[in-house]
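Apart from one protein chain that is not included, each protein chain of the complex appears where it belongs.
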Amino acid sequence: MSDGERVSAPRMTAGPGQGIGARMPRKEDDRFLRGRGQYVADIRLAGLQDVAFVRSPLAHARIKAVHVPERYRQLVFTASDLAAVKPIRAVSGLPGFKISEQPVLATGKVRHVGELVAICVAPTRAEAEDIAASVILDLEPLPAVHDMRKARDAGTALVHEHWADNVFLETLFEVDIAPALDAPIKVTREISTARQCMSPLEGRGVVATFDHRLDQLTLYTGAQMPHIVRNGLSDCLGIEQGRIRIVSPDIGGGFGHKGILLPEEVCLCWLAMQKHFTVRWIEDRREHLSASANCREHHYDITVYAERDGRLRGIDCEATVDSGAYSSYPFSACLEAAQVASILPGPYRMPAYRCRTFSVATNKCPILPYRGVARTGVCFALEIMLDAVAAEAGLEPAEVRLRNLVQPDEMPFDNITNKHFDSGDYPEAMRRAVAAIDVASVRRRQLKQEADGRLIGTGLSVYCEQAAHGTSVYAGWGIPMVPGHEQASARMTPDGGLEIRVGVHSHGQGMETTLAQVAHEILGIDTAKVRVIHGDTALTPYSTGTWGSRSMVMAGGAVGTACEKIAERAKHIGAKLLQLDPASVSLRDGRVCGPTSSIDLSEIAHTWYRRPQDLPPDVDPAGLESTSGYKPQRDSGTFSYAVHAVTVAIDPDLGSVELLDYVIVEDGGVLVNPMIVDGQIYGGLAQGIGTALYEEMPFDSAGQPLATTLADYLLPGPTEVPEPRLDHMETPSPYTMFGVKGIGEGGAIAPPAAIANAVNDALRPLGVELLHSPISPRRIVEAVLAAREAERPAA
Amino acid sequence: MTEIGIEVNARAVKAWVEPRTHLADFLRDHLNLTGTHLGCEHGVCGACTLLIDGMPARSCITFAAACDGAHVTTIEGLDDDEIATELRSAFTREHALQCGYCTPGMLISARDLVLRLDAANERDIRLGLAGNLCRCTGYVGIVRAVRSVIEDRRKRGIRPVLSAGREQLGPVGSGNGARGSRAQVSSRPANVEAPERASSAAAIPDFVADKIFEQHVTIAAPPAEVFAMFGDIKQIAACLPGASLTAEPTPEHVEGLIEVRLGPISAGFRGSARIGRDASTMSGRIVGTGNDQRSRSSTQGEIRYHLVPIEQGAATRVELSIGYSLQGMLAQIAREGLVRDLASRLTAEFARNLERRLSGTAESQRTRPASPVDGGALLFDVLRGRVRAILRGLLRR
Partner (left out) sequence: MKAAPFAYERPSDLNAAVALIAEADGAAKIIAGGQSLGPMLNLRLVQPELIIDIAGLAELKQAGRSGDELLIGACITHGDIEDGRIPDVTRSAMRCVAGAIAYRAVRNRGTIGGSLSHADPAADWVSALPALGAKVRLRSINGVRDLAVEHFIRGALETALQPGEIVEAVRVPVMRPSARWGYVKACRKPGEFAHAIAAVMIDPERGAACAVIGAIEAAPIVLRDAASLFGGSVTGNFRRQFDARVAEALLVEAGLANAADRHIHVAVLRRAIDEAA
């Protein structure tokens, strides 16, 4: 039987070329390579006006007055204008959580630098900034809470005056620590990570307009989770969700920065609804750096107990996270710190454990979960500690880990905090990494002096990345967003194409390609004929969106499930057209095949839509369209993991660190598109290197952020990021469709720990140990000088 | 508004622009060429890189008005470009893009390297792309793609083009505009009024200074006399570089303006200070706060002085401690060291002025009237003198 005449596209090449596991170039590339992507700032609407915000220059102050020049009174809006708008509330159900209300425009007080105080509207951004400059803020400075550790001291200023202290939430997780206390090895350290700015190349952006015909607000916004933004907007504006449409077009990088309901979004929607403006606001880099340094600031007081042979007896930790001034919607102010307690032990076995956490309110911008969320800090703290244990025990760091890692025959494994590790062989990954980085040769090299006077060190770290965790995990947090079944719609078009609609958002992850690969895997349809539609609440099923490395597992599963339904129905129709028993046909290479004949899906689609008279009488009336929900068999999450190993050379005089070699042995389950997985790891690594060596938003004692240009806030460039050597293990997840696991964040988790361990390995002969990221040249030189000073015999 | 004529992607364009409109905004907003992206608007990230007169340049810190007569090529103009076509296919093959935001600028810089580099040396490629940030890919695919295109072209015998063929000197894009005939283009800005700070009678809060500088000067007058001079706030204010009073001071309160200049940056902090004096300890403190509306910055500062009798009470050693904190945009933007350098220079100048003025006063009370001191001119003389003295001292060693 011939292909349908209408299908002019070339026959797809069946099998590995396009399905799961295909290293397929991306469908979305071409528009970006020609400068024809469409980001929020590229949207042009009739009458579009620009918004600039008046933002607080102070971290903490009482607002005495906002003076707006009379001639701008119609173009400037302050909190009193928005009195009917409800504040943003992101409440956690965890006991003891204190609620913060974030007014969309500051009311009464400003609580961080960059907080919105007034909205200015003008035909261009430049003019809007002119107006903003003319607005006078009369602020009475209050003492700023800038240090999360001092924030808990008695007598400290209060960020929220109706609270008794500055703690959003304190948690304690304990499995009787007492038996560990007499361990022969006890190492204690104070470890911390700097506050960072996620810094996607594109900042946030918002365009809002009101469509009177549809009685609908349309909000174009760079949102990783458009449906969640709609939930929040509806709450704040007090309007029904059907009157809101969120469109999230191309996004220039998310990483968590765009997983939030923004006060700016609420403000622009209010302007569109109440003032009939069509408006846009585009976050500029200064706004981004000065008002959105929103992640990674952790502090650990941590003690590890171990046997002489390096086996862990227990961990005792007090962790503090600087949550900033408000609780962000939907992730809340406490997710990160509370998560520390549950993820700290990771894939290691230990009999005793105690972790107390504090989510502390300060006069900084509210935190958001950045790629890796708490895991980057946790990995940094724990893996540095394991190296300290190794030094104490006189063992190779890898050996200490091998003695404590979960063994493959223990899988699935519930660790001490009841994290359910689905699969994997962690020791094997460790062995491969040690072999690849060749620790033995580094040790030999360390015995000799380097010709250039540099010091060589090697370090490694292990992490696991819980991904696509669902209802059972998030219901426990009790935050405004709990993921349930992920849905996808799949619909064949009359010419044999396939449209897939998903509520997750692809902003670099390549889902327009990988979800097409999933469809291909099930239906055999040429991926060139598959369109993935996302980023529009009017066109896609509800979803909590893209975060937590969940999209491939969840949306992939949903697409797979929806396509399976279509496959069944297509087979039924195909069998009738082939005059065969439906039980005797199968779907192969995009064709319904009987023993001797076959028919192309496009012909079946043509029949369903345009020649229904040829359909069997018992045809499923749902047709070639299906919306299906999906959840893995267990929703406790997939666990990808990796071992990162790095060799560094340090110039102790300049404090510079060169990454000589970098190895990643990674197990991300079944890889849908290995090229894209590699890209995620490479990109994550670059961000991890940023955390390790470059990125830091310092604050002064007044809560002023001090690195507010990219000349001060250093992002790694091409010369700072080496090409790592990758080795993939592919242990399928037992719980997910195709055995896939989430891998989006992992690359960013391990590098700070591995690099810190390598630096400390190199500097150990000098008696130097660095425990704070980023490991800047100045920190290295200061530590080296201090160590030399300490060694100098008293004169 | 200024009229400009630019050739954009081989198409002649005439337009009226505000002088402050940078080239990227002009292309995006006037011509709807949105492939040129803005990532930082201060020349670091490279997202806005495009070709001006065939050479890569930052369109965010190049004003459209400065490009009169220039040839501009954006990513949209490279659809049929041979090198760009090869790069696009290599970028796809090597997964050299994810979110796509840096991609247009990256391609422009990559194209320049393909054109110019002798060989596909990885280090040279990475250095050559150092001005283009990518937050997604870790650069692996980008470097591979650029390397493969260079290798391939050199293998095909296509030679590198030194200087990308440029012969003209000076900033790319400059000097193309009609010269002489239409020499002057000008426009006047819409008047933006300098807003007066609403004067507030609030109490001036105490504060802890971030930075403190200590200085001392010697005045040839007994402490009691010097202490009395410190009571004359007008006199003290006149010693503070850039300071002027805006209202008649009282013994406890003073209102004024301090103008500060750091290179091209200038700020005027308008505010008030409270004055405290303690005759029993021969010390005093002036604590003030001021706002610069234009940069939305505020400063708090204090001058503490303590008078110590020397030379059996015939003269006075004035121990000065000057502290300040800075908040707002200036604190966030100006590199801390530069501000510190400025503050220490101002402190030194204040001490110097104080010494001259008070000595003069002490003298004049006996002999002649005080003369005004030009603070500004003094500063660098003092500094230069100091540095030279240090260097001379060292060289003699």
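Residue numbering begins at 1 within each chain, and the chains themselves are lettered A and B in the order written.
Throughout what follows, a residue touches a chain if its C-beta (ideal position, glycine included) is under 8 Å from a C-beta of that chain, and two chains touch if they have at least 3 such contacts.
Since we're looking at a predicted model, the values are computed, not measured.
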item	value
Touched by the hidden chain, restricted to displayed chains	A, B
Full-complex contact with the absent chain, from B:T36, B:T49, B:T73 or B:T92	B:T49
Contact residue for the chain not shown (choose from B:T34, B:S272, B:S295 or B:N353)	B:S295
Touch with the omitted chain, as defined above, among A:R125, A:R454 or A:R591	A:R125
Listed residues B:G5, B:G175, B:P309 or B:G360, member touching the removed chain	B:G175
Interface residues of chain A (partner: the chain not displayed)	124-126, 129-130, 133, 284-287, 653-656, 694, 709, 711, 714, 716-717, 719-720, 776-778, 781-782, 785
Touching residues on chain B - with respect to the absent chain	2, 18-20, 22, 25, 41-44, 46, 49, 52, 55-58, 60-63, 65-66, 68, 109, 112, 127-128, 130-132, 162-163, 166-167, 169-175, 177, 179-180, 183-190, 192, 262-265, 294-295, 329-330, 333-335, 337-338, 340-342, 344-345, 380, 383-384, 387, 390-391, 393-395, 397
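Basically, only the chains that are shown with their structure count from here on.
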item	value
Inter-chain centre distance, chain A versus chain B - centres from mean C-alpha coordinates, in Å	34
Chain B partner contacts - residues on chain A that touch it in the complex	25-26, 28-39, 41-42, 44, 57-59, 64-65, 67, 69, 113, 124, 126, 130, 133-134, 136-138, 140-141, 199-202, 250-255, 282, 284-286, 290, 507-510, 675-676, 678-679, 681-687, 700-702, 704-706, 708-712, 715, 717-719, 721, 723-724, 747
Chain B - residues contacting chain A, complex	18, 20-21, 28-29, 32-42, 44-45, 47, 74-76, 79, 88, 91-93, 95, 97-104, 107, 125-127, 129-143, 190, 192-193, 195, 197-198, 200, 202, 205, 207-208, 210, 293-294, 296-298, 300, 325-329, 331-333, 335-336
